[in-house]
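Contents: one structure, followed by commentary.
Subset of chains shown; positions unchanged.
By letter and in written order, the chains are A, B and C; residue numbering begins at 1 in each of them.
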Amino acid sequence: MFFASDNSGPVPQAVLDALTEVNQGYAFGYGADAMMDEVRQRIRDLFEAPEAAVYLVATGTAANALALATLVEPFDTVFCTPMAHIEEDECNAPEFYMGGAKLTLVQGPDRMTPKRLTASIESQGNRGVHGPRRGAVSITQVTEMGNVYTLAELQALCDVAKSYGLPVHLDGARFANAAVSLGCTPAEMSWKLGVDVAVFGGTKNGLMGVEAVVFFDPAKAWEFELRRKRGGHLFSKHRYLSAQMAAYLRDDLWCDLAQRANAKAARLYDGMRSKADVRFLNEVTANMIFFQAPRALHQTLQAGGAKYYVSGGVLEDGPADGLLTGRLVCDWSLPDPEIDRFVSLLNSA
Amino acid sequence: MFFASDNSGPVPQAVLDALTEVNQGYAFGYGADAMMDEVRQRIRDLFEAPEAAVYLVATGTAANALALATLVEPFDTVFCTPMAHIEEDECNAPEFYMGGAKLTLVQGPDRMTPKRLTASIESQGNRGVHGPRRGAVSITQVTEMGNVYTLAELQALCDVAKSYGLPVHLDGARFANAAVSLGCTPAEMSWKLGVDVAVFGGTKNGLMGVEAVVFFDPAKAWEFELRRKRGGHLFSKHRYLSAQMAAYLRDDLWCDLAQRANAKAARLYDGMRSKADVRFLNEVTANMIFFQAPRALHQTLQAGGAKYYVSGGVLEDGPADGLLTGRLVCDWSLPDPEIDRFVSLLNSA
Amino acid sequence: MFFASDNSGPVPQAVLDALTEVNQGYAFGYGADAMMDEVRQRIRDLFEAPEAAVYLVATGTAANALALATLVEPFDTVFCTPMAHIEEDECNAPEFYMGGAKLTLVQGPDRMTPKRLTASIESQGNRGVHGPRRGAVSITQVTEMGNVYTLAELQALCDVAKSYGLPVHLDGARFANAAVSLGCTPAEMSWKLGVDVAVFGGTKNGLMGVEAVVFFDPAKAWEFELRRKRGGHLFSKHRYLSAQMAAYLRDDLWCDLAQRANAKAARLYDGMRSKADVRFLNEVTANMIFFQAPRALHQTLQAGGAKYYVSGGVLEDGPADGLLTGRLVCDWSLPDPEIDRFVSLLNSA
């Protein structure tokens, strides 16, 4: 009953097979491998963006930080939510790669709104040389709290950014889960809205560690390449990244994996809904469930073998009825019986 | 006949098998996987360094830049040769990670000498606040020109560094090739000489992209961890790095692969030695051969299908007897018949 | 009627005289001038800190950013208020000098409280390698909104910092105004509370552009010197900074100037208090007044010649009874008749 993260499960056999398949003879390194040509073409096709510049890196932190560094200057600020991965979980990587640019936090709960984004942008960039310049807007889809912005919501945020002339970065660590949830195409969830650079994540959806960075305007492609190398993120034996991403793109594997993960979350959610004492904190349409429940219930679940993160207090110590938040993340490989066992454990508690 | 690089060949089956083997169920991420425990223990044993801090990253550039950044301050300078990978081939990654620290180039040919290193150190660090402070010494073994320092030579360099109180970084992208060539233990080629942090390379010796950074004094271990995360070099699905390195360490695979690569270079060298017009620029004891030959000869070789880098002039255009330098690199997988075909091509030219 | 800033007035004659006096013959540069010896001794005496390391720089931004960079690492975060000069008015200088470290904003109004500081510290530094490490606490005295922390309030904040092992930086751009307001000694307002490094500002209190950075523990003195030079903030003709600061310290000029500035603000405040429609937003005990008043009143004042910043809306356009905030800053040189004229203008409006 492992619900701790979608970066902890195995990779599908097709990915292993692709590694074996590509492991033949010599291949040019540093992104000049033939497999990368396939990847580039497939991503351009998938995104309906024939001019897009496409790059692979091995971690989401690298993907985000390099993308932002290519968009902004060191004297700029980037607008994101207080829960954004770039703010909370990357140990100052964005600031490092951006040369000391700042993150300005758009106040409010998980989802940015046009109003709050506007207020945040208005609070910066109007102090002349004294404050940072407005740099870019960074949006996470699926959000860190497991919500999926609708296309209309994303459109409204992009519109705000564009009205200030700001580029938009989409942190798509769970891009596939969102697209599947919305039933939209990658293009509809990115450049058609005004997204300038999208991270098309693979790591949380079944790859060993591959993220595609997609620049819809290739003007800064060479700069990105230099920044990637300078960051130590250019693989010499690049084909092993390419092969994984190629497998991910073939036969809509990316879609298939995300559908599975989302379906598992839905199954879990369905099983949990009728339980008294449980309050859901997000709309469960992707692969994450945030729920509030009494400490005693969390203790029972975890004692029964469920693994997931709890926040809002100490699990082991405190009043039995104290409310704690649990985060359940489903990856593509989660066995249904484990889900059912969790549900059963919950409902019998 | 691919001699262009040792980062272009396939990985051995044992590495693929290890990936398959580790690809079961859930594993904690970010270096907390059980396989990393094995790796850590094996490296400590191999290096006879029970206290060493051991970390994995995916590229040599990251390994070097992170290691140096942990050793020095932004107002320091690092001493290396003009041909050092950190100077020539990392697109300012060391300067980036070190926060703007400088590289001071120890003049002379490929191998640093104690005298030249001393002169270089003396040229810096004596201008008070005006010049950079002396930071660290970086030595590459095998050198970029394919030479292997003897242990006595390394000892003399480390002694110079220590006499100035400077830490020593060993860029061991081809650590295995050197150790095998010298017939020494990893400990003898590192901390026993005074090396403070060694990069134990796997990528150029058969892995997909894994380097171990070994701090013999663990005092700065946590700082390294933070810097690695901040650089975007901490893998969430870390087990796939661990598994490769574990396979590399089991049954002395690292040794076996390096022996093969070195033996192939020796076979190639033996076949080339008697050829008139060919002058060797390095001592061939590891897996690289640098040779000078007339342009016409290079043209014949490459037209015949040999792939390798040529420097010192344009291959296609110039006098037939103009001397150009060729670099031949042998990886573990190079088929002997290809070597023999190259030798035959050369000697019949 | 110039109330726009305390960095816009003239310097007292004693400072000009000191420049003339020091302008004789040759003097060693880069801080090795004899006048700096006097400055160092006077500041050590003033702060009752015989071991303190004392440095001069020309701007407050440099003083703050260099001090913080000496205290923290690039993977750290510094706790300050959302209104802090280092957050609002230094165009990412702290992030630049700290190599990409972050500022974490302690929510709430102008003055930090121990409770909010604790909450902010608790929100960071507990995510292991994922989040930034806790770095330092930065407190501004006088605050950006013109309030003066009591010694007990400062003590409580320092106690929180120390309970987490964090160093404390005091942004003392208006150090003199605060000390005079509290009637305390510089030592009582700094190291006796637990402050590790204080910026003892001169620029807003009568100098052309000189700030002293005082490290009560000299352990990092040499690092600061290297960072200052590297930032381009070490003056070759340092005596012209020293002379200004020496004049500032002689005969308690710093105290005298601050008393004047504070007295002028008190005179202004007294004259404004009885006016209906005016609401004061800070406790006026130093040299700044923040007041809320209807747009029409601000328009009248500014049309009458008063110069000061207005925020919260557009001065020229909007409902006459819309409330806007005015900031009045008094410097030492403000003529009393100007104050009286402003008061008269206000009360007759």
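Here is the rule we go by: a contact is a pair of C-beta atoms (placed from the backbone, for glycine too) under 8 Å apart; a residue touches a chain by one contact, two chains touch by 3 or more.
Treat the numbers as computed from the prediction; the structure is a model and nothing was measured.
Total copies of the shared sequence across the full complex, per this structure file: 4, with 3 shown.
Basically, only the chains that are shown with their structure count from here on.
Under the contact definition, subunit A and subunit B share the contacting chains C. Counting C-beta pairs in contact, the chain pair with the highest total is A-B. Centres computed as Cα averages put subunit A at a distance of 34 Å from subunit B. Each chain gets a centre from the mean of its Cα atoms; for subunit A and subunit C, those two points are 41 Å apart. Distance between subunit B and subunit C, defined via averaged C-alpha coordinates, is recorded as 51 Å. For subunit B, residues that reach two or more other chains under the stated contact definition are 226, 229-230, 234.
Across the interface of their complex, subunit A is touched by residues 2, 4-5, 7-11, 16, 19-20, 23-29, 57-63, 65-66, 90-93, 96-97, 203-204, 208-209, 226, 229-237, 240, 307 of subunit B. On the subunit C side of its complex with subunit A, the touching residues are 74-77, 88-92, 95-96, 98-103, 105, 127, 129-132. Taken together, the subunit B residues at the contact with subunit C in this complex read 30, 73-75, 99-100, 129-130, 133, 223, 225-230, 234.
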